[in-house]
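Heads up, one of the protein chains got dropped from this complex, but the rest are sitting where they should.
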Amino acid sequence: MNADSYVAIAFWILAIGMVLAAYAVVALPRIIHSALALVLFFFQIAGLYVLLRAEFIAAVQVIIYVGAVTVLFLFAIMLTNRSYAPDSNPANRQWIAAGVVSLGLLGTLLATLGRQTWPTGGQVPANATVLLGQLMLGPFILPFEIAAILLLVAMVGAIVIARES
Amino acid sequence: MDALNAVSNFISNVLPILRDLLAGLLNNFLPGWLTEIVMSIVSISVFLAFATIVVMSLTLVERRVIAFMQNRLGPNRVGPQGVLQPVADVIKLFAKEDIIPANADPWVYRLATTVMVIPALLIYAVIPWSQNMVIANLSIGILYFVAISSVSVVGLLMAGWGSNNKFALLGAMRAAAQVISYEIPLVFSIIGVAMLAGSLSTVDIVNAQRVLWFIVLQPVAFFVFFTAATAELNRTPFDLMEAESEIVAGYHVEYSGVRFALFFLAEYLNGFAVAALATTMFFGGWLSPVETIGNWFGWNLPPLLPPYAWFFLKTYLLFFILYWLRGTLPRVRIDQLMGLAWKVLLPLALANLALTSIGLYLYRVITT
Partner (left out) sequence: MQTDWGNWGYVALFLLIATGFAFIPLVLSPLIRPRNPNPVKQATYECGIETVGTSWIRYYAGFYVYALVFVVFDVETIFLYPWAVAFGLLNWFALIEMAIFIGILLVGLVYAWKKQALRWW
């Protein structure tokens, strides 16, 4: 057993767990259960990032998605008066159409991704976060500042919508 | 001093011998990689048992200390000075009936405790008891703490919503709003430390304080961190979500028996972890203050205590401040609570960040 086989085991556990969690999001009849299954899903994505040695992104994934976005979801659901209704996450009659679209997307992705050769197994430098900081404030400064403006717009928009009275 | 030396000798000499003995034994009939895993499992389990004992001691000390502050005696009947009181409490809570309200959502209700306890335990992976006594020295250590501790909001909401109780849901909503509000200043206050240390690893942060503890350079950050952390832990004076006079006990009003015990465990584990991280980031972690001050004057003073003992001492002292606050301050109002996070702590943290970055830059310009 070397490190790679542990990584393979971890990957398959995460992959199966993610598929199950994603299915639970769609299939559970109560929307609050779906939201909680989504938390599990987000958490497992962080695990995948760790396997890719993107530790900073993994932490960000948990902080933003599990700690913030999910809370937003849960608040939004709990602010409605049908959060517990057994049919609050209803199945609809368009599953055939949805299935066709999903399969088409899957095929397209497989066809495109399969043709690429991806660099794998590269050594990730120990100070990856430092390098990220240098890149963010160096060559990628424009997207970085635009992100700030985007966040500002998002917040102003949210306040305007929520407080229009 | 002799007893202390005996204990420290035991920890630093006997435990490694026991470990090697066990490893040697296992190596006889297990392949090497499995031995390593079994050894890790054993040491992590020992650590978890130890953490539970620490939590039990914290509850007892809290009750005694608060009692003395209020001119009472506190629990002193079970065992000498009441030292066995936590054991009695645990047995009592274990033996109590686990009541699940008929109207509750049973699975959300049940899982909420687990979602609270696991992150509280996981935080301990990055706490450096000494240079090598850390379960996982991650390069993103501090961010790992922020990430893992943010999961507990989900547990709060699950408990409050799953109980189907008006008090519980109100308490959970308040608690979640409070925790997320105070997370912002908390995360901001850590940035100053990360800048000074140039790393997010908890071990590196302590090593960066060999000359000067960061409390000297970052007092404002420590104030913001500790206040925000107290609020995140929902301890007095920020314990609005369990305000007995308004919403009974908040999100865990319906919980009884072992599940209540688990909530309690998670609360104190989080509290001790926060104190341990404050020690790591601002008070030099496992570094001996005697040695550090000696180094300023060029004296070669002995560290007096082993590193983990210093770490424990500092952490307990910081946790004592939490007792002290509880014994001193009245509960704040909810509008004051939210105002403090956004209108006092956040601007303070931002100002501290600006000052730190300019100061650090000027320092670099001058020294190079």
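Order as written gives the chain letters A and B; numbering starts at 1 within each chain.
Operating definition for what follows: a contact is a pair of C-beta atoms (placed from the backbone, for glycine too) under 8 Å apart; a residue touches a chain by one contact, two chains touch by 3 or more.
The model shown is predicted, which means the values in this text are computed figures rather than measured ones.
**Student:** Any idea which of B:65, B:84, B:258 or B:325 touches the chain not displayed?
**Tutor:** Answer from the full complex: B:258 touches the omitted chain.
**Student:** Out of B:154, B:168 or B:275, which is the one that touches the chain we can't see?
**Tutor:** Of all options in B:154, B:168 or B:275, contact with the hidden chain holds for B:168.
**Student:** If the hidden chain were put back, which of B:22, B:191 or B:290 would touch it?
**Tutor:** Checking each option in B:22, B:191 or B:290, the one touching the absent chain turns out to be B:191.
**Student:** Touching the left-out chain: which of B:79, B:101 or B:289?
**Tutor:** Touches the omitted chain: B:101.
**Student:** In the full complex, which bits of chain B touch the chain not displayed? Write them out.
**Tutor:** 37, 40-41, 44-45, 48, 94-103, 113-114, 117-118, 121-122, 124-125, 135-138, 143, 161, 163-169, 173, 176-177, 180-181, 183-184, 187-188, 191-192, 194-195, 198-200, 248, 253-254, 257-259, 261-262, 334-335, 338-339, 342-343, 346, 350, 353-354, 357-358, 360-361, 364
**Student:** Could you please point out the chain A residues that touch the chain left off the display?
**Tutor:** So the residues of chain A touching the unseen chain are 2-3, 6-7, 10, 50, 53, 55-56, 60, 63-64, 67-69, 71-72, 75-76, 78-81, 83-84, 121-124, 126-127, 129-134, 136-138, 141, 144-145, 147-149, 151-152, 154-156, 158-159, 162-163.
Keep this in mind: only the chains that are shown with their structure count from here on.
**Student:** Centre to centre, by mean C-alpha position, how many angstrom separate chain A and chain B?
**Tutor:** Measuring from centre to centre gives 28 Å for this pair.
**Student:** Under the touch definition given earlier, write down the residues of chain A that touch chain B in their complex.
**Tutor:** My answer: residues 1, 30, 32-33, 36, 39, 43, 46, 55-56, 58-60, 62-63, 66-68, 70-71, 74-75, 78, 83-84, 126-130.
**Student:** Show me the residue ranges of chain B that touch chain A in the complex, using the header's touch definition.
**Tutor:** Per the stated touch rule, the residues are 31, 33, 105, 107-108, 138-140, 143-144, 146-148, 150-151, 153-154, 157-158, 161, 164, 169, 173, 176, 180, 183, 198-200.
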